[in-house]
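Dropping a structure here in structure tokens format, bear with me for questions.
As you look at this complex, bear in mind that one protein chain is not there, while each of the others sits in place.
Up next is subunit A:
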Amino acid sequence: MNRIRELDHRRWAITAGVVLVVLAVAALLILFAGADPLVGLRGLIEGISSSPYRVGELLVGAVPIAIVALTLIPALRAGVFSVGAEGQIIFGAIFATGATLWLADVFGPDLPAPAFWVVGLIAGAVGGGLFALLPALLAVRWQVNEILSTLLLNYVAAGFLGWTLRTWLASPEDTATPQSEQLPEAAALPSLIPGTRAHWGILLVVIIAIGFMLWRRSAASTRVAVFASRPKLALRLGATRSGTIYFTMLVSGAGAGLVGWIQVAGVNERLFSSVTGGVGFSGLAVALLGGLLPIGIVAAALFFSALTAGAVGMQSATGTIPSSIAEVIKSVLLLGVASIAAYQRRPAAVVAPSDAAAAVDDQPADETEHVR
């Protein structure tokens, strides 16, 4: 009991240290830009909260990050490091846009809105899931490292999107930036708070978060976590390597694909080449930041979105600080959380790469730590 308390003390000390380092880095960056940190802070707060519209933007930004992060829970718990959300979002968005426009073409744009939503949602999830199956297949059949295959496939997806927007999904109007035709009005997600862009996708985040809270209590979740540290034991519990990889990658791919649909139907109402906006990588960082816990992830997603929105406010308040300061702060935060997670020694948070996990098959992970 005493030891646990002592560990807890250290964890608090490290957490406080990380918060201090993040604040110090932020202050340094602001000073480096020749601005007053306090003016910057005021701009940050104004950027988030000065009007209902700004609050809405905060929620709109948090939705895709939260969904990507939540659906990454099984994969990261299993030690399957999928970095392919960017590409899967793109494929989900292409499928969803294609299906919605096709539906409007065949049955006319006056179909009831729910029909459009159901088709868009399913098409998005299917698109993202299918694109995630490829790296899963490569990992299962030929032991291709899933980090590298998903990273490379992101570039392939971006190329495919560029071609799509020039050819079969291109807008018939003559536009400067490549884009698709506008979705029919009924297909757009209605706004949740009047006067803002905050849409009903927020409800989906709540549903998915509750779903994963329940899933974490299930036997399947335990099997997946056991797979990360002791694959052979997991096999005896009924979790095969191929089954676990296919399942976890499919869940994260479908989630990312869903985000693709939400970004098209909820935010822009057309498909642009910038549909992902870096949400895939932010989602991975948020999943780790939230300790793979649904509530933690939702909070971390709101925080990330607040940083992005706040940095824009900071830029307009000071005039000198580029809004990319948000990206620097996020990365320092991730570095800090990685250090905290190492102290927590929670198997799910200290995710091991899949081949390292296979190497310690016959002995628990802790023993190898001692030898090192």
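Everything that follows uses one rule, which is that a contact is a pair of C-beta atoms (placed from the backbone, for glycine too) under 8 Å apart; a residue touches a chain by one contact, two chains touch by 3 or more; residues count from 1.
As a working rule, contacts and distances are computed from a predicted model.
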Item checked: Listed names "ABC-type branched-chain amino acid transport system protein", "ABC transporter permease", "Gluconate 2-dehydrogenase subunit 3 family protein" or "PadR family transcriptional regulator", matching UniProt entry of the absent chain -> "ABC transporter permease"
Item checked: Contacting the left-out chain in the complete assembly, out of A:211, A:238 or A:322 -> A:322
Item checked: Candidate in contact with the missing chain, chosen from A:22, A:130 or A:152 -> A:152
Margin query: Counting contacts across the full complex, list the positions on subunit A that touch the omitted chain.
Written below: 29, 32-33, 81, 83, 138, 142-145, 147-149, 151-156, 158-160, 162-163, 166-167, 281, 284-285, 288, 320, 322, 324-328, 330-332, 334-335, 338-339, 341-343, 350-353, 371-372
